[in-house]
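Mind having a look at this structure? Questions to follow.
All protein chains but one are shown in place.
Chain IDs A, B and C follow the sequence of writing; residue 1 opens each chain.
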Amino acid sequence: MIKVGLIGYGYWGPNLARCFSEAPKAQLAAVHDRSPDALRKAGQRYPHAAMIGDLQELLSDPEIDAVAIATPVRTHYPLGLAALGAGKHVLIEKPMACTSQAARRLIDEADRRGRVLMVDHTFVYTGAVRKIRDLLAAGELGEIYYYDSTRVNLGLLQHDVNVVWDLAVHDLSILDFVLPEAPVAVSATAVSHVPGSPETMAFINLFFPGGALAHINVNWLAPVKVRQTMIGGSRKMILWDDLQPSEKVKVFDKGVTVLPRGEALYELLIGYRSGDMWAPQLSTAEALRIEVDHFLDCIEAGATPITDGHAGLRVLELLEAVTWSIHQRGRTIDLKLEREAS
Amino acid sequence: MIKVGLIGYGYWGPNLARCFSEAPKAQLAAVHDRSPDALRKAGQRYPHAAMIGDLQELLSDPEIDAVAIATPVRTHYPLGLAALGAGKHVLIEKPMACTSQAARRLIDEADRRGRVLMVDHTFVYTGAVRKIRDLLAAGELGEIYYYDSTRVNLGLLQHDVNVVWDLAVHDLSILDFVLPEAPVAVSATAVSHVPGSPETMAFINLFFPGGALAHINVNWLAPVKVRQTMIGGSRKMILWDDLQPSEKVKVFDKGVTVLPRGEALYELLIGYRSGDMWAPQLSTAEALRIEVDHFLDCIEAGATPITDGHAGLRVLELLEAVTWSIHQRGRTIDLKLEREAS
Amino acid sequence: MIKVGLIGYGYWGPNLARCFSEAPKAQLAAVHDRSPDALRKAGQRYPHAAMIGDLQELLSDPEIDAVAIATPVRTHYPLGLAALGAGKHVLIEKPMACTSQAARRLIDEADRRGRVLMVDHTFVYTGAVRKIRDLLAAGELGEIYYYDSTRVNLGLLQHDVNVVWDLAVHDLSILDFVLPEAPVAVSATAVSHVPGSPETMAFINLFFPGGALAHINVNWLAPVKVRQTMIGGSRKMILWDDLQPSEKVKVFDKGVTVLPRGEALYELLIGYRSGDMWAPQLSTAEALRIEVDHFLDCIEAGATPITDGHAGLRVLELLEAVTWSIHQRGRTIDLKLEREAS
Partner (left out) sequence: MIKVGLIGYGYWGPNLARCFSEAPKAQLAAVHDRSPDALRKAGQRYPHAAMIGDLQELLSDPEIDAVAIATPVRTHYPLGLAALGAGKHVLIEKPMACTSQAARRLIDEADRRGRVLMVDHTFVYTGAVRKIRDLLAAGELGEIYYYDSTRVNLGLLQHDVNVVWDLAVHDLSILDFVLPEAPVAVSATAVSHVPGSPETMAFINLFFPGGALAHINVNWLAPVKVRQTMIGGSRKMILWDDLQPSEKVKVFDKGVTVLPRGEALYELLIGYRSGDMWAPQLSTAEALRIEVDHFLDCIEAGATPITDGHAGLRVLELLEAVTWSIHQRGRTIDLKLEREAS
């Protein structure tokens, strides 16, 4: 039985608490939150876990094997470093840290201590994303042309991170998981429509070596909620609508073929293919449950998680490049140059 | 009765022929097309119109008052100039020409001849766009924050224009009509996923003086057809889904309010408003019928059309800026500088 | 070339005119309508066809091989009989006549004259219905449990037929085509919500020998248009939404299995199966074009149409039984008894 301490019982923490408390391999042993009110709520819900107001007490408890961190982004690095330093395995909410430099130090510390460091890229563990990864890995779509995601809704505006760090981070972690290659360049545009708020709306382009283009549209001020992604390939195309109650992922046997050119120069002969549509059955298991089990399995087996510190770092490097591009009015950022410079 | 000659009976021409033939003020007097087959089809459909293989014959016919041009884009300028030169009123398909320089010459020629020059920005005459314009003009949305359009489908790939000139031109003409201000800068990204084809996918940002941002997502290789636009304002928000059979335009009484800030620096207090949704009744009259009647009314009254040559020129200037930005990897193009330079 | 005369150029007639005029095997030779205005419109559209105000003239023209009848229901029988009597092949709009007795006389007359008699059950020739028939015939759904159709919209109220004869007739003709068996009993409920109008809303149950149940919900006073049919089987289920622009027919690999019963009497153990969903590609050819070609092929080959007079008769017998049930407050009508009595 792996004993787990949870740091942070605000918006996301209760979900982690529930998943750890229901995981066969874990025991939710302790919860820490700076707010006495949050701690009181957690205590009512989990009477058998220790409610600990002093973080140091939790970290120095030798009974606790692993720590899950669900606190504001700016605290991820110091808390993660302290937990690893105390010899704990660490699951850390996304984004992993505020800077890629901090993420690298967390990775180093985990390596040095021989501890599991995992980032909570929850979407990677959904049935939809795992199915999409399998389809792409099996070559079902042929050559990948594009990934085009719209992730908009009304609220919740956050004061410490902008809409890119809050919403686009999901797409960046999904891209990191489903595509075989990393992007080579990034450009982005963002504006804030609420005085004093970080950016509320952003459009991001990611350029891939083979010519694929990813586009991410995120917005905190949209009249309706949309979670829709199209993935185009040379053989097939995917429409993933995460708000559908079922059949979230649809695979279309559609495409174009360039036919041998006619004599006149302007005759581009295009053949359209349009075949069946197919919606594969998806696992409906809760993503966070699967993720928590994976974290526990990795601790037990000394294995590397799918969304390890390096995945978290790659996402952070993209977030930084997006931020630089926004600050330079959408200038295209060459990621290879950036990586060499860092 | 205004006698109208139609030049071009390919994809769009038959629609113009039908609308002119049904308009009370017009008579479809003649049709010209270089293809004998197209001319034969037109003749079967409109036995009372003259089918003319020699363009010069049509233009020199003093009985013909007006000419509608529905030919490939590269021919718009020479045909428009010849028709105006022959003293005809001219309705010209979008985009008006290949360059802003050519558009300016058409405007000058129309002015010199005292003839009506109108550009076929069809969407401007739809019930949906006219209602949106009225709502924005009445201040219903408050300050405009953004216009975000997704206009994607599978095909038809064209060989002479890219997806921007084919699809985004609709949004540019709509923006020109519904917003009180013109954009001050543009950036755009586009790629082609079909060898030998012009760009098949593009993302465009338009920056407005007051901070509003327009975003246009166009794609010829999408698995499903989408025609969806969100317009966000400080008071209300619009969702326009042009593929809905009814209730195409929905007005949401939703938004955020920034409350007086609390003492702690990071406390951004946001109040969310969420009220009723309302879908105003829209005119279901065919846009092209309304547009053709407007063209005829302007000829009769010597008036200036809503989508006159200047509207066509403004759209062309944006198309050119978008093209420059694409060629410069998404660099932001300052439209004021461009206009001064031209 | 089969020369066709069209009787009736009102709501549906223009569609028949267009399809016959475009069919390679046919020539639209003549059009008759009692309204001079309708005849004038037809003449403008089809200048090469004769516009004939006197019906007898059309029927006695030996050049005319076949007649299509698109007039109000009450005239179907006399016009059909006269056309068959004049030796013409006949395509007649649905429903075929006002009574099953009249339908039988039309069948007899066609038999006696050796002429093709076909009923315009248009839906039977759609890509969706043909695919559904193929799936059912191939046993894809297993045992058929039910057919449940909702066919509602606002208007058009008709004065000579009620909503059953106007809308439910589509489902009855589809059922006649896709199911291997005929229903054995019928019950129906209908009301009129518009004073002086025939019934505006009806609910129909059809009982099949093997236990299958068909249900039809038709309504002229619905706030939105719905054209949705579910077909449940022991192995798979179909959702047919005819208003979808594509993927109209979806096949769900879903169902229940009764597991061996547990010891306690009330333990009914049900296993749910839920697999992939699949939307087969459908022919997008216009149904009426296919139907008209089929009519012409049958004339040429002396063959029996899919929707021949007997199909029209079977649908009429159901319409009569539905009407009787409505008049008797929903009493279940035994169709075998009715057939024996007739």
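In this text, contacts are C-beta pairs under 8 Å (C-beta built on N, C-alpha and C of every residue); 3 or more make two chains touch, one makes a residue touch a chain.
Note that the structure is a prediction, hence the values are computed from the model and not measured.
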In the complete assembly, which of C:150, C:246, C:281 or C:304 touches the absent chain? C:150
Which residue among C:197, C:246, C:281 or C:304 touches the omitted chain? C:197
In the complete assembly, which of C:134, C:160, C:181 or C:297 touches the absent chain? C:160
Missing-chain contact, candidates C:173, C:217 or C:307, resolves to C:217
Interface with the unshown chain - residue positions in chain C: 145-146, 148, 150, 152, 154-160, 187, 189, 191, 193-197, 201, 203, 205, 211, 213, 215, 217, 219, 221-224, 230, 232, 234, 237-239, 250, 252, 254-256, 258, 261, 266-268, 270, 272, 274, 329-332
Residues of chain B touching the missing chain are 246-247, 253, 274-281
Which parts of chain A are in contact with the chain that was left out? 47, 224-225, 243, 245-246
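In this text, only the chains that are shown with their structure count from here on.
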Copy-to-copy rotation (chain A on chain C, CA atoms, range 0 to 180, rounded to a multiple of 5 degrees) logged as 180
Same or different contact residues where chain B meets its copy chain A, judged by the half mark: same
Name the chain whose C-alpha centroid is farthest from the C-alpha centroid of chain C. A
Chain centre separation (chain A, chain B; CA means) in Å: 39
Rounded to the nearest Å, the gap between Cα centres of chain A and chain C is 53
What are the residue numbers in chain C that touch two or more other chains? 246
